[in-house]
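In this view, the complex is presented without one of its protein chains, the others remaining in place.
Coming up: chain A.
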Amino acid sequence: MIRVSIDPAPIELALELAALEARGAGGVASFTGVVRGDGGVTALELEHYPGMTEDALCTLAEAAMARWSLFGVTILHRVGRMGVGERIVFIGTAAAHRREALDACAYLIDRLKTDAPFWKREWRGDSATWVEPRSSDAEAAERWQA
């Protein structure tokens, strides 16, 4: 089962993990991205491409389900403005055993970074700058090419 959501609302970690555990899996793995406050960042703003983003995340979830034996995949991404310490993204995977769950989770966050149309803007007080992509993100996504 796949759950994908793009929402300005906060991510409820305990609920999402419990829902994955309830799929009858022996193991649940997750990744949570949190807004960092380094470099004087006071808030982060996420923009996306409505319509395309949902499709891109569903395609990634389906690719993970096809590659590993999974009971469930959850991909949640917040959009809009969020403060330091708030959750930006949640990836959860449920599988019979740890290896599938952990590998699929790593695959999903690595590929999300390069394959989903989101753009981040960092706020420092009243001034904002668009975040530049990092080449290490492209390399991390490349490593999953079969």
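By our rule, contacts are C-beta pairs under 8 Å (C-beta built on N, C-alpha and C of every residue); 3 or more make two chains touch, one makes a residue touch a chain; residues count from 1.
Note that contacts and distances are computed from a predicted model.
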Protein that the absent chain corresponds to, by UniProt name, given "tRNA threonylcarbamoyladenosine biosynthesis protein TsaE", "Molybdopterin synthase sulfur carrier subunit", "Heme exporter protein C" or "NADH-quinone oxidoreductase subunit G": "Molybdopterin synthase sulfur carrier subunit"
Among A:R23, A:R81 or A:R121, the residue in touch with the chain that has been omitted: A:R121
Absent-chain contact - pick from A:V4, A:V73, A:V89 or A:C105: A:V89
Selected residue (touches chain absent from view) among A:G24, A:G51 or A:G125: A:G51
For chain A, residues in touch with the removed chain: 33, 46-49, 51-52, 55, 77, 88-89, 109, 112-121, 130-133, 137
